[in-house]
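Structure below; questions to follow.
Take a look at chain A:
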Amino acid sequence: MVLNVLQKRGPRGLVAVCMNCRYWRPSPHYPYAGYCILHGKVTLEDDSCSMHSPLRLKRNQFYWCSSCKTRVSSEEAGAHASQGHKLYLGAYVEKDVREEIYDAF
Partner candidate 1 sequence: MVDLKILIGGPQGGGIESAGQIALKAFVLKGYHVLGSREYQSNIMGAHSYYLVRVMRRRPRALTLPVDVLVALDAESVLTHFEEVRPGGFIVYDSGTANVKASTIAPMAKPLKERLSEFFGRRGSEPTVSEALKVAEERGVTPIGLPMKQLLRRVAEATERPLASISRTVNIMGLAAGLYLAGVELEYVKDAIVAQFSAKPKIIKPNVVAASMAVEHVSELHEGLPRLEDGPLKGKQLMVATGNELVAMAKLVGGLSVQTYYPITPSSDEALYLEEHRYFELNDVAKERLGLEKMGIVVLQTEDELSAINMAIGAALAGARAATSTSGPGFSLMNEAISYAVTVEAPILITLWMRAGPSTGIPTREGQQDLLHALFSGHGDTPKIVVASGDHLEAYWDTIKALEWAERFQTPVIHLVDKYLASSMISIEKREIEPRGYPIMRALKTDGDLRYKVTEDGISPWVPLGSSTMVITGLEHTEDGFATEDPVARDAMMEKRRRKMETIKREIPEEERVRVYGARDADVVLVSWGSTKNPILSAMEALEGEGVGTRFVQIRTFFPFPEDTVSRELSEAKTVIGVEQNLLGQAAFLVRAFTGYRVRHMILKLNGRPIFDDEIVYGVKRILETGEETVVVRGGS
Partner candidate 2 sequence: MARSFLEYKTDAWVQWCPGCGDFGILNAIHRALAELDIDPRNLVVVGGIGCSGRTTFYVKGSNLHALHGRAIPLATGVKLANPRLKVVIAGGDGDLLGIGAGHFVAVGRRNVDITVIVFDNAVYGLTKGQAAPTLPSGVKTKALPGPNIQDAVNPLLLALASGYTFIARGYAYHTAQLKEMIKAAISHRGTALVDVLQPCPTYNNVMTNQWYEERVYYLEEEEWDPVVKTPEEYRRKVPLIAAKMLEWGDRIPLGVFLKDETKEPFEERLERQMPGYMDNPPSSRPISVDGYPLADPWKVFEEKVVKKVEASY
């Protein structure tokens, strides 16, 4: 199954912004910002650049569903995408996150 993960559409279809790019990983907490693994920097979901490469849904792949805040396999990803959920190839966990988390059990 190969299908576009439609997230932000313009009048002529998918817009080439970070949130539609396979190099982009949103923050799990504040998903309008994320990390571009290609450029190695934080960008915003509607930023764009010349290296944009559209994100497609493939087999044998895990996705981060930012709407559900959980990881899903490609078998389930289609169902999430069709409900308008935002899917990415991963999420961006900041390196100091440990300092913001409490012991939990």
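Regarding candidate selection, all candidates are chains of the complex that A comes from, given by their letters.
Simple rule for what comes next: a residue touches a chain if its C-beta (ideal position, glycine included) is under 8 Å from a C-beta of that chain, and two chains touch if they have at least 3 such contacts; residues count from 1.
These numbers were taken from a predicted model, which means no experiment stands behind them.
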Here the complex member from 1 or 2 that touches chain A is candidate 1
Provide the residue numbers of chain A that touch candidate 1 in the complex, in ascending order.
-> 27-30, 32-34, 41-46, 67-70, 92-94, 96-97, 99-105
